[in-house]
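Here the complex is missing a single protein chain, while all its other protein chains stay put.
Letters A and B name the chains as they come in the text, with residue numbers starting at 1 for each one.
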Amino acid sequence: MDYSVIAQYFPKLLEGVGTTVELVLVSGLIGTLLAIPLGIARHEKNIWIRALPYAYIFFFRGTPLLVQIFLVYYGMAQFEAVRESALWPYLREPYWCAIIAFSLNTAAYSAEILRGALDSIPKGEVEAAQVLGMRKPLIYRRIKLPRAFAVMLPAYGNEIILMLKGSALASTITLLDLTGMARTIIARTYTPIEIFLSAGVIYLLLSVVIIWVFRIVEKRLNPQQSVKIA
Amino acid sequence: MTFKKAFAAAMVVATASVGASFAQAGDKLRIATEGAWAPFNFIDASGKPRGFDVDIANALCEKMQAECTIVTQDWDGLIPGLKVKKFDAIVASMSITEDRLKQVDFTDPYYTGGLRYVAAKGSKFDTSRAALKGKVIGAQRATVAGQYLEDNLDGVVDIKLYDNNDAVYLDLKAGRLDGALSDELPTYEWLKSDTAKGFEYKGPAFAKDDKIGIAVRKGDELRQRMNKALQEILADGTYDVINAQYFPFSIY
Partner (left out) sequence: MIELQGFGDQLLAGTLVTIELALASLLVGLVLGIAGASAKLSDNRIARSIANAYTTCIRGIPELLTVLIIYFGATTVLMAVASQFGYDEYIEISPFAAGVTALGLTFGAYATEVFRGAIQAIPGGQREAGQALGMGRMQIFLRLIMPQMWRLALPGLGNLFLVLLKDTALVSVIGLEDIMRKANVAVGFTKEPFLFYLLAAFIYLSLTIVTMVLVHYLEKRANRGLERGI
């Protein structure tokens, strides 16, 4: 192990952390916004409402993220129509391609988590709301979604960590995230073990931070549960 | 003891899966190439590595009377892989640079290359430093071209580094890049292909003293044997025959 290499290039690695965190936050946000309607559609009984989201979720959960990134980045750019569309200024940027692929991917996983949470809400609560004269949208807003969010929190935290790990693939489309930075440094120093291990430790710390944040949020959202256990 | 037994079983399986074969360094050589650098090395539709580098490697092995296996490895894993003995030599059009000489030894050069820009036909693309300002330029990571950009034009142009040269061409064609910097000879091959319609060299070739050698581990006697074999194929015309299959001019 050559520790001087680590010391020398650590600041460079930290530069990559910024990009990694940004990728996770932005695509996490977009992914969640997409997941809400998708999850609700999957929860509904009407087959016509369920079918399309099902196909979407099936595709994104059934194929590797790496394939999805390449399809968005290299695949789309192959078509004249895409290159001449109004979206091209975004699609030509690797940053936005990564955001698109990550958002679509995490939306599919989060939607399934949301569906599971919605399914787990006791029927009685929904019936009570119906008796009170609440309509469907209001029931979702007031009863089902808040309950579901609290239930899905631990699973959602795991999903964010999985996305943090998935974000390493951004390096394959020229982005200089933590992994991309590590690979570029290794291209100079030829010390893969030292640099990859350092990057690994940084990822580990980032996931510890995510776990920690979710624990705090969970305590706030589900205070009644912690009281019950105590 | 449930745990101990389970753990012991796990170790057995893990060790078996690692398949630690204790290879003896004899007359069996493993030679690595990249497989994404046509016409020097590329993988054909049957999955076999082919190209100038592969032919040279095979010719050298024949002279050395060594049994060689050609393996492919992504570019940025070549030198690290050589160092941890994943293979014994790299015949992958690798330039002999000072940075690399700190890590590995090189044989005598087996051809000479240079760098050259490529961009869309008719596009305004002047290769002077001032004119390049703000342009998006692509190159392969961990190559002479990529490092030329990093060393000389960092902050001037927007540098995009790719895992392989094919990806550079894809993005050049997609219009994500204003231009690309690569070795002159592989670009020469690409420009002949259908996909390269509408692209051309920009500016003259530079850094033309780019000597390409075969990388071996530091202090490995394989270097002398390869140098001797290289002299032999140069002398008996084997080299010229291979050269002529790929280029109508001598690249030595």
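Heads up, the rule we're going with is that a contact is a pair of C-beta atoms (placed from the backbone, for glycine too) under 8 Å apart; a residue touches a chain by one contact, two chains touch by 3 or more.
Since the structure is predicted, the reported quantities are computational estimates derived from the model, not experimental observations.
Colleague: Of the chains that are displayed, which are in contact with the missing one across the whole complex?
Modeller: The chain that is not shown is in contact with A, B.
Colleague: Which one touches the absent chain: A:59, A:90 or A:212?
Modeller: If we include the chain that is not displayed, A:59 is the one touching it.
Colleague: Who touches the missing chain here, A:7, A:33 or A:193?
Modeller: Checking the options A:7, A:33 or A:193, the one contacting the hidden chain is A:193.
Colleague: Can you list where chain B touches the absent chain?
Modeller: So the residues of chain B touching the unseen chain are 1-3, 5-7, 9-10, 13-14, 17-25, 35-36, 42-47, 71-74, 77, 80-81, 84-86, 164, 166-167, 169-170, 173, 195.
Colleague: For chain A, which residues touch the unseen chain?
Modeller: Per the touch rule, chain A residues meeting the hidden chain are 58-59, 61-68, 70-71, 74-79, 161, 164-169, 171, 179, 182, 192-193, 196-197, 199-200, 203-204, 206-208.
Rule of thumb we're sticking to: only the chains that are shown with their structure count from here on.
Colleague: Please give the residue numbers of chain B that touch chain A in the complex, ascending.
Modeller: Residues in contact with chain A: 76-77, 79-80, 83, 99, 103, 138, 141-142, 146-147, 160-163, 167, 170-171, 174-176.
Colleague: Residue numbers of chain A touching chain B in their complex, please.
Modeller: 74, 77-78, 83, 92, 94, 172, 174, 183-184, 186-188, 190, 192
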